[in-house]
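Every protein chain except one is present and positioned as in the full complex.
When the chains are written out, they are named A, B and C in that same order, and each has its own residue count from 1.
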Amino acid sequence: MPFRLQSNLYYQLTGPAAILCSLRPHRSEGQRAREESLSSNPEFAPLEIEVAPFSNRLTRFEVSNIEELCIHYEGVFDSEAETVEAPTHAKPVSYPEDPEVLPFLFPSRYAPSDRFSQVALELFGGIESPFAQALAIEDWLFENINYLYGSSNEGTSAEDTFLQRQGVCRDFAHLGIALCRALFLPARYITAYCYQLEPQDFHAAFEVYLDGRWHLFDGTRLVPLNALIKIAVGRDAAETAVASLSGNIISTGMEIYVYHEPESDEAFYRDFRDELRDRNQSLVLP
Amino acid sequence: MPFRLQSNLYYQLTGPAAILCSLRPHRSEGQRAREESLSSNPEFAPLEIEVAPFSNRLTRFEVSNIEELCIHYEGVFDSEAETVEAPTHAKPVSYPEDPEVLPFLFPSRYAPSDRFSQVALELFGGIESPFAQALAIEDWLFENINYLYGSSNEGTSAEDTFLQRQGVCRDFAHLGIALCRALFLPARYITAYCYQLEPQDFHAAFEVYLDGRWHLFDGTRLVPLNALIKIAVGRDAAETAVASLSGNIISTGMEIYVYHEPESDEAFYRDFRDELRDRNQSLVLP
Amino acid sequence: MPFRLQSNLYYQLTGPAAILCSLRPHRSEGQRAREESLSSNPEFAPLEIEVAPFSNRLTRFEVSNIEELCIHYEGVFDSEAETVEAPTHAKPVSYPEDPEVLPFLFPSRYAPSDRFSQVALELFGGIESPFAQALAIEDWLFENINYLYGSSNEGTSAEDTFLQRQGVCRDFAHLGIALCRALFLPARYITAYCYQLEPQDFHAAFEVYLDGRWHLFDGTRLVPLNALIKIAVGRDAAETAVASLSGNIISTGMEIYVYHEPESDEAFYRDFRDELRDRNQSLVLP
Partner (left out) sequence: MPFRLQSNLYYQLTGPAAILCSLRPHRSEGQRAREESLSSNPEFAPLEIEVAPFSNRLTRFEVSNIEELCIHYEGVFDSEAETVEAPTHAKPVSYPEDPEVLPFLFPSRYAPSDRFSQVALELFGGIESPFAQALAIEDWLFENINYLYGSSNEGTSAEDTFLQRQGVCRDFAHLGIALCRALFLPARYITAYCYQLEPQDFHAAFEVYLDGRWHLFDGTRLVPLNALIKIAVGRDAAETAVASLSGNIISTGMEIYVYHEPESDEAFYRDFRDELRDRNQSLVLP
């Protein structure tokens, strides 16, 4: 089931600049590129930087002597989300042994989980299993936070979102992460291409580490859970920005296109969570 | 030149709990353990967790059915700080290629560098070389922030410190890091044992990535720069806590002892930075 | 029903200083002083400052050439809280006409109501009458915020309390005020002496302007509502501090004593709100 992905980032420049972009989906066993290209117009040499251990694939461009720039990505990916049995393990009192998981328990720039200890306990502390807690957090986000385009900005943190009760996908993810970590559930931020997101845009969601795997959660309920093609993972948006800029450059726009062939309304639908819930299942992205 | 290190952490408990502690100095070519032990009283099995790529050596204890606990660390380390020529490379417009360095450019919980873009540029933007910028930041911290025990708490961020003009070593380090990152200098937080720190305590400082190495900076000027035995490195205090607690446990105190044999007042002195400056040198911890 | 009030504030000094204290209960028709004295030891001349329009009675001492100071207040007051019928008027779309009420609709230092617009609407927007809204806010505070001595400090705002879910009387009042103002209910902060508060201390609560009068609310449920002897009113704690200090002076302690003669367990009880609710009444302080 191939997804065809395309994204264009547009910039204006007044001097030398660098762009660090995160447009290439990460690669894993379940998510493979059939074809892929990333280039700039005017053309500059891309430098690929792959960040271990999660294989985020960043690309750096150093540019100068231009006034306008377009970064163009195009790829075709096979990506198969995996439905797994809902995790049932009991609540942990402890820190995970896996050193790769540990950092996702600590507070970060936009998910300052240390500030949420009390409120997370009060809202979700009585729930038995960690999976049920994470699911309850996803539900709470959907029911309590209004998705409102333009209601937040690049400085908005989970604290703001909790208070202001509005935000975009990024804010939903940060608040979900902060609440999970406050309950000692390792949680991380993902960026993704998404099929059937209207209007087309990059998407963000969060993953929670349960029974040895990272399970997908998304409080926006705007997208089919199994239609995400993961780009990058990180503590929060601070380390998974689609594009970081240095120097004399400003963004002037972007375009995103995600196709599936054949166009499929059966396989992908927004209320896929309900179906998973009925089947006592959870979703794991490749 | 062996340092003898000892630390004791004391806790009270009212139920099962977990402690994740970071008491063992990290090991590297220039910092080697002659002997070392980490144990708890009452005795529980320690689980060692080594976090790549920086070899932070964490230890987890899971405890229950006790009311009091002491974690006891003791070690003898050879650690040789290296004086190197002051870096002279010009200011970068770009992001570093090394994927291990990249994360230290992004804002973190206690060093939200995105908020310091303007002020960092105004205060230090006119300085030519990155090393001179980092040095100017260290000087600025010493001249503008009052070291005042008890003036901050575990929620204090670099924003608070910048405004309130007071803090402890942790706060000096966070503000230094935030200012560096705002200037596109990768910067990270370190915890350390420190010889001749009065009163004896854990210490925190920051490192800046210049010319391919992490150079040490410390705006407190409270300690001899070459008397630090590095324990752990991370984005900020959120991921290098001496001890993180989960469950029914509170801290009741700690003791730290650092000896050098022979006791040496010649090799270690607070104004070692001045000597380095005179010699046009910088310090790199092992 | 006379209340006998006594308070002592203790200070240490290292130079000239000024204290602006708010220890004298405000006077009104329903709250009259039988006797009253306010003095310092060593003795300095007090300057009385009465702030219109609410008759807060402040006292300023300018002191020098001393190392220790005690401010001593003692008074006997007749104060009769008034039970009135619960206000039933419908929700206002508008701003109040009374210029004295208007300022209590606007955000203040510790009650930044502008930040609570959404959350107040979601939690209490569906409630019909303003009085029922204010009562629901009082209930919500009691049910969701933990009274925990030492859990907040002088910088804590309603935003912090909403997130951290803990605080002292001051914090309960600020959050109540912020939520009321966000719903366009004028709300103000009061300080008070309180009979049967354990341990004895100054108390804070809030008043909401409904049907032309200021009705008392207190989310702590720690005190008998009708046992408050009002000292001062203001936008928030910023302008009703028991003591504001200038110069070389620090607080070293305070003592508060409130007696009623005869000692009365019948007239005053913590769950007086329940009784008011049963009777469809509200309380107005003199």
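The rule we apply is simple: contacts are C-beta pairs under 8 Å (C-beta built on N, C-alpha and C of every residue); 3 or more make two chains touch, one makes a residue touch a chain.
What you are looking at is a predicted structure, and each value in this text was computed from that prediction instead of being measured.
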Partners of the unshown chain among those that are drawn: B, C
Chain not shown: contacting residue from C:E35, C:E50, C:E128 or C:D274: C:E50
Among C:A17, C:A86 or C:C194, the residue in touch with the chain that has been omitted: C:A17
Candidates B:T83, B:Q164 or B:S264 - the one touching the absent chain: B:Q164
Chain not shown: contacting residue from B:H26, B:R57 or B:R115: B:R115
Hidden partner interface residues of chain C, rising order: 16-18, 20, 47, 49-53, 58, 60, 62, 93-95, 97, 99, 102-103, 105-109, 112, 114-115, 154-155, 184, 238-239, 244, 246-247
Residues in chain B touching the chain absent from view: 115-116, 118-119, 122, 144, 146, 159, 162-166
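As a convention for this text, only the chains that are shown with their structure count from here on.
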Graph class of chain-chain contacts, one of line, ring, star, complete, other: line
Averaged-CA centre spacing for the pair chain C and chain B, given as whole angstrom: 44
Chain A and chain C, separation of their C-alpha mean positions in angstrom: 46
Chain A and chain B, separation of their C-alpha mean positions in angstrom: 31
Touching two or more other chains - residues of chain B: none
